[in-house]
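A single protein chain has been omitted from the complex, and every remaining protein chain is retained in its original position.
Our next item is subunit A:
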């Protein structure tokens, strides 16, 4: 390497680091050469000693020794020059003292260059500091989440630190049992479902108790239903054969199914738009209308991963699930009691996912730049009621809008306006 000293000092620390490491590597090789040369010298001397008795190869012996001596000299010279280069680059200078100033822990001097020594250690310190800060943040958030969940699951246990933000007066008491919500304005699951069924033909919502849902999923792992079309009625009938614990809702009315056991509360909703998608919503606490998690799948997917926290096999449905979770949390923040209904209305707006063109670019499929894949328009605006509006009023408005298919706005991922 024929770089002058002044050029060295203008390089960035990582480059200098690399140069220094390379120089040191060369030095190591030269040292190895010297060692090998020493071995060769011994060999040559040995050969010379054994040949001296014969007196014929006299010249050869000394030639051999001369050759090896030259080789060693060359290696030593190169080692010396490499050493001088490294010294000029500051690799061997003062590293010990500097190091002991910064890290008084009796560690070995790291073999790095001049200012490069500070760089990896500075980086390491910075990363450690960031890790500590993020660990603190995470611990704080985890503590907050635990407190929230303790309040929900063990309502009678200990003082409530976080006050209930729900507008429902009945749930000011620590009990959030669904059966207590009779006399107040709080939403009841069966009412909500009945409204949904009547407003949205073609979308079927099936209710399950949580254990029944788990059994469903595990049992259907090995079956593959290839012959039937995805009609809502046939799906219901095939499910009712299993275990008797599946609760199915009728299309016409949302009255409680006769097989509902009083202790079983509805915890999982399976929302199917035939041929388009199937969404699994988990309710917490069971029997209420507060959705907890949502995931979207293809109607033909089978397997144990079809849960409210599962991930679909198809990229399209993975994207839909992500958006669904975003919308869920936005709606939860605004008004918890109308979340389920608004969420189901939003899902209903996807019924023309594969046939409706994007408003912006007038095509059905478009490239999504980051992933390089084609998607149909999968952004649908979620109607989030503003704080000043009464939730009932905005609901009426929405029913008028969703009556007309053409009013549904659809965007591709890349075409959507930024505020959605």
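Of note:
Going forward, contacts are C-beta pairs under 8 Å (C-beta built on N, C-alpha and C of every residue); 3 or more make two chains touch, one makes a residue touch a chain; residues count from 1.
Everything below uses one rule, namely that contacts and distances are computed from a predicted model.
A single chain of the complex does not appear, and UniProt lists its protein name as "Mediator of RNA polymerase II transcription subunit 20", one of "Annexin", "Mediator of RNA polymerase II transcription subunit 20", "Response regulatory domain-containing protein" or "Vacuolar protein-sorting-associated protein 25". Across A:136, A:309 or A:354, the residue that sits in touch with the chain not pictured is A:354.
Across the entire complex, the residue among A:44, A:89, A:276 or A:308 in touch with the chain not shown is A:276.
With the whole complex as reference, residues 226-230, 275-276, 298-300, 313-317, 354-355, 363-365, 367, 371-376 of subunit A touch the missing chain.
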